[in-house]
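Since the structure comes first, as structure tokens, the remarks are kept for the end.
With one protein chain held back, the other chains of the complex are shown just where they sit.
For clarity, chains are labelled A, B, C, D, E, F and G in written order, and residue numbers in each chain start from 1.
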Amino acid sequence: MDNYNLDTNREERLGFPEVVYGATKSVDLLKSILGEYQSTGRNALATRVQVEKAESLRRHFPNAEYDVVSQSFVLRANKLEEMDARVGIVSAGSSDLHVVNEAYYTLNFLKIPAKRVNDVGVAGIHRLFDRLEDLKMLKVLIVVAGFEGALPSVMGGLLSQPIIAVPTSVGYGVAAEGIAALNAMLSSCANGITVMNIDNGYGAAIAAYRILMQIDT
Amino acid sequence: MDNYNLDTNREERLGFPEVVYGATKSVDLLKSILGEYQSTGRNALATRVQVEKAESLRRHFPNAEYDVVSQSFVLRANKLEEMDARVGIVSAGSSDLHVVNEAYYTLNFLKIPAKRVNDVGVAGIHRLFDRLEDLKMLKVLIVVAGFEGALPSVMGGLLSQPIIAVPTSVGYGVAAEGIAALNAMLSSCANGITVMNIDNGYGAAIAAYRILMQIDT
Amino acid sequence: MDNYNLDTNREERLGFPEVVYGATKSVDLLKSILGEYQSTGRNALATRVQVEKAESLRRHFPNAEYDVVSQSFVLRANKLEEMDARVGIVSAGSSDLHVVNEAYYTLNFLKIPAKRVNDVGVAGIHRLFDRLEDLKMLKVLIVVAGFEGALPSVMGGLLSQPIIAVPTSVGYGVAAEGIAALNAMLSSCANGITVMNIDNGYGAAIAAYRILMQIDT
Amino acid sequence: MDNYNLDTNREERLGFPEVVYGATKSVDLLKSILGEYQSTGRNALATRVQVEKAESLRRHFPNAEYDVVSQSFVLRANKLEEMDARVGIVSAGSSDLHVVNEAYYTLNFLKIPAKRVNDVGVAGIHRLFDRLEDLKMLKVLIVVAGFEGALPSVMGGLLSQPIIAVPTSVGYGVAAEGIAALNAMLSSCANGITVMNIDNGYGAAIAAYRILMQIDT
Amino acid sequence: MDNYNLDTNREERLGFPEVVYGATKSVDLLKSILGEYQSTGRNALATRVQVEKAESLRRHFPNAEYDVVSQSFVLRANKLEEMDARVGIVSAGSSDLHVVNEAYYTLNFLKIPAKRVNDVGVAGIHRLFDRLEDLKMLKVLIVVAGFEGALPSVMGGLLSQPIIAVPTSVGYGVAAEGIAALNAMLSSCANGITVMNIDNGYGAAIAAYRILMQIDT
Amino acid sequence: MDNYNLDTNREERLGFPEVVYGATKSVDLLKSILGEYQSTGRNALATRVQVEKAESLRRHFPNAEYDVVSQSFVLRANKLEEMDARVGIVSAGSSDLHVVNEAYYTLNFLKIPAKRVNDVGVAGIHRLFDRLEDLKMLKVLIVVAGFEGALPSVMGGLLSQPIIAVPTSVGYGVAAEGIAALNAMLSSCANGITVMNIDNGYGAAIAAYRILMQIDT
Amino acid sequence: MDNYNLDTNREERLGFPEVVYGATKSVDLLKSILGEYQSTGRNALATRVQVEKAESLRRHFPNAEYDVVSQSFVLRANKLEEMDARVGIVSAGSSDLHVVNEAYYTLNFLKIPAKRVNDVGVAGIHRLFDRLEDLKMLKVLIVVAGFEGALPSVMGGLLSQPIIAVPTSVGYGVAAEGIAALNAMLSSCANGITVMNIDNGYGAAIAAYRILMQIDT
Partner (left out) sequence: MDNYNLDTNREERLGFPEVVYGATKSVDLLKSILGEYQSTGRNALATRVQVEKAESLRRHFPNAEYDVVSQSFVLRANKLEEMDARVGIVSAGSSDLHVVNEAYYTLNFLKIPAKRVNDVGVAGIHRLFDRLEDLKMLKVLIVVAGFEGALPSVMGGLLSQPIIAVPTSVGYGVAAEGIAALNAMLSSCANGITVMNIDNGYGAAIAAYRILMQIDT
């Protein structure tokens, strides 16, 4: 029995390579999988790698980078300029940063420059209006919010680009698991907002990449 | 056995009289209860009286008024000027009008002038900004929204008055029962927003009245 | 008090005009709103107009078209060729057609030609493989499914375009309200699939349009 | 990228300053944010600061106060007399104290004297009747309860002031997350009770403050 | 195949006979089952018999009685004096009467006299205190409430008898299906309250009967 | 566009032909689909065909049979002897018959004789013990129950055959949608019970057929 | 401010003294409360006292007893003979023992002898039949079960005494929080079963005591 079965031709088939979901894999399994990528000279990204596991992995892959906020583990990150950003990653609060960064590092892995605009939630909506002209320059917007999840709805009424909304598990009481924000985003009275699973910054980045591939062809 | 037991000293105790919840009462029971009020020369309000039941009741109480949108049945409505409004009732969409009107007719019954501002939801947020100066004049704001329920959060960041948020059962899919809007309002990142049960325009009006009683003493 | 408040500059702001949500509006309100559009020579679309209401409306707007499957009411539909299709609307079962058609008529209203591929669900997956080459020609894919909602996950592993998944309320037992399909789509192990609210064909069409606007600029 | 974006003009806009939500922020982020407040000579309040994080912070801000029950971290608390209390904070059980104190320290931060009346839940309702005359003296009542959440309903039938009900996550089984108490409060047959999110003592205090601002103008 | 299989020796085994659940049975099936009881000279009770079905049945069983409020269909009701009541059936509101009566007619079928005390809910709690001495005379209390379901908790702190709480599906929004009242009753801070399924007046009566059988032996 | 896309080679692929799910299809669509089957001389089964739709269909297919309890519409039913039964379909109550019959007619369509044992639920468990020896003769057991769904758990501890449990939407309050029975069956402490969706008698029959095909090879 | 407010006249009012809910109280608060009881020579019981807290408490109250399975902390337990048992506490599995013991120690505190019958769940129902004659001797039955919660339904069809069902949070998947067992018990097709909150062994004991008080008067 083999415990895993890499989808090695995904890049040929879909235009982007497989990324490793680290949360439920053991350190040993992660070493084997990342080692396979490294041995063929490719970049690799593992998401949701818990801190202790990342420390073990870095001893094995000394040149890797690790973003502790989003728990992203990267073999050979790219150097990209934010001023060329094609994707905006906008967050409602500073507690949403783990999702922002997961999207950011995934786009980096795909060689897409992105710009992060943090803490512009609706409790002080003037902070969003201050950044509106900047945001109009971008091709795709990833909008990240916990609590009541209102930010994508407000942005959807002000901006015409594709909006990929990502609810976060930030809050307490009825908000604590992210369901309140998720349902608010799905129910948005603003038109044409698409939604990802709770905390799924990685998926939002891939969704943005699928759009960019169509723009570029 | 008596089937009902009016709380006749509520006005002395709390400052506002009992209101009749009509949805699950038979026409006969409503006739008895409203008849008791009428026989003592008092106003009366029955909420959630379905259309067919209201028609029967109007044959019995020919001077009553009935608002079909909110299903409010009123014995002797008051004449109040909107220009003296102390409470604002703001709605996100024109489909929320049944709740707006339930609050409006309850305030009318309590002799409180109120102003309705409809269809200013966040999908076109400029409509709200157009009305902001008007809204600053009011003592209490009732904010009614279905779908994602974002309007109270945005208003809570812009206005300093007490905000009583009322989710509505307007929408479809995950929004259809009003739970998405309810949870969004409870989870609001805006500060100090209070929340009522879904579609509870009546309760919002009483909550506003409790505040006005304190302002007036 | 005005009961409604049209967002007349939405087209200037966002690139697409307002569409009327008909489910909870009265015939009279729909006549007023659609009349406003007609009087300025514009096309108009009302979604979720129940059959009886549509019949009343057609007496008033004799040139309107009505799609009974999706309950879409259109003032002046466009004539578009399917062979120029830019968006694919793929469904798992023939019971999902109400959502397929809501997306189709919305795209038509926005002058986007679309191609419908029906009844290719995973219980007989060869039906999908038969259409794969056709689907690769399109810029955006809207994928509609009820029951277990597996179709977008399978397509996400085979096709590289943006995929907008729409769960439907088709099924019984735990599937009946569409929550099973919605959660399956949000949880997809395929990468970068975005999701709409249950039965929201209209929103999926607008989301596709947002992408096409970026491709076209 | 800036990780946070303080809403510095909130006091001018709304009449009360921003409060820091500490639960999901790192110690370093809290130090930066609180430091900004301190450097401009202002008071500051951080809510939901876990014990270990508070210990680190106190080494940095030696004059700060920390209430371990509610996890409130205060730079320069006010000295207020309870005998001038304008707000009553009433709790059903001694296990609800974390929420009582969060409301109390927030009101203190806003310079509002408040009175706490603990452990008067409906299992021994005579304890409430003993305090009824005292409670009639106050302008606003915050009522905190876990388990079945019945206390606000009983008080709503006995007292005429604004009542802000706060469910707590105290209990086990179906009560454990506070949803049972929340839904009971939202469904109250008593009139005009408003509700906050579970455990949201902070929000209740701000809601009371919004009312007091209207009373004082 | 036989479509049904009466539990004819239940009375010998448990001390009370089988009762027919009418809601999902056809008129024809009810006629067969009730006919079997009648042919052996026994009383019979069918619960939840919808009005139209009851009308058909009464043509077949002309001496039967039917309580339209609780939809109870009785072959040969007993004549019992309320002054000998051993069970109290207490309700919070007049909308709970369908459950009160289902319990009442079931106890009647079991030859237990019961007393109904209606509309004494916590929004006007003095109405309960007026009846407290009467209630102390009874052996078992069935307490019926919808909305927030607080009445059993208050009574549990005031009265020492067995309390069987029955939530009702009365209310709207989060209360509408009775879950809010059910969870409040299960979570009661009052001690030793037992709970039935929503609207299960029949089951409450049997539970009371099980207790009375132990008292009587 | 074709609205449907029959899976015509299912029988070759899986060993059993496609069955038509009738609940959400129009009469016209059902006529087309069933007509295709008829024109090739094959049997056909449509499940969940509502009564009014069945009446229209029978005018078109005069030799068809229709079971009103399970809403099964059959073109050319088979004649099978119950004494050769290989599958037992056991139900807890007579209200579960719609699911029993859906399984029965599906097995008939597949030419598998089945035996129905009705109304042997756990409230009178001796009724089950009376039939135990009969049940031991069968190859597969389909066990159908609503309310608390306990019957499959009890049978799983007494009988060694494959048990396919089917929860039904029979009951009220927390049982009304079948979720209580479903979760009880999934959680069974008896070993190796498999579970179908609520009311899915059709699926249970196919699952039994998959087992019989393995027994027969 | 006093943090707690003992209900010292509960015994006079209801016939049983207050019991302390330990789970959310600090060791210091528990010491104060238990000290008050001890200083007046009374017995005391604290439920849900976590192990570490119990160890601190035992250093303070060296004669106390602690049952680690149910986390019950008792000042001066009673000596009672099981052969005089009036209450049976029956459990489905050996993992339910924490609830069994909570009920047992509460009854002991109330001086009621009780008999525990463990591990007789429906997966091996003959184990229950072996004990049936013993169980018929008891006045009240407390029935404790996790997983599918079927045991009270089976017992309710076999035994005529009052049955107090207690669901436990034992199991995994859909059973893990006890909701599956709770809903199964509430939905029982057996008649007159009453239900407690999940894991509420304490409440079940008080409910049994309320019945015994009526039997004894």
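Simple rule for what comes next: contacts are C-beta pairs under 8 Å (C-beta built on N, C-alpha and C of every residue); 3 or more make two chains touch, one makes a residue touch a chain.
From a predicted model like this one, the values you see are computed outputs, not experimental measurements.
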Where the missing chain makes contact, among the chains that are shown: A, C, F, G
Absent-chain contact - pick from F:G41, F:P62 or F:G192: F:G192
Residue touching the undisplayed chain, where the options are A:A23, A:V68 or A:L132: A:A23
Residues of chain G (touch criterion as defined above) contacting the omitted chain: 93-95, 97, 116, 118-120, 123-124, 126-127, 170, 172-175
Positions on chain C where the hidden chain makes contact: 92-93, 121-125, 147-150, 153-154, 156-158, 171, 173-175, 179-181, 183-191
Where the missing chain touches chain A, by residue: 1-5, 7, 9-10, 18, 21, 23-25, 29, 48, 167, 169, 178-179, 182, 197-200
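We adopt the following convention: only the chains that are shown with their structure count from here on.
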Both-way neighbours, i.e. chains that touch chain G and touch chain C: F
Maximum centroid distance from chain E, chain identifier (CA atoms): A
Interface sides of chain D and chain E: same vs different residues, half threshold: same
For chain A paired with chain G, centre-to-centre distance based on mean C-alpha positions, whole Å: 49
Averaged-CA centre spacing for the pair chain G and chain F, given as whole angstrom: 42
Sequence positions of chain B contacting 2 or more other chains: 93, 123-124, 157-158, 173-175, 179, 182, 186-187, 191, 197-198
Topology of the chain contact graph, where touching chains are joined (line, ring, star, complete, other): other
Set of all touching chain pairs, with the criterion as stated earlier: A-B, A-C, A-D, B-C, B-D, B-E, C-F, D-E, D-G, E-F, E-G, F-G
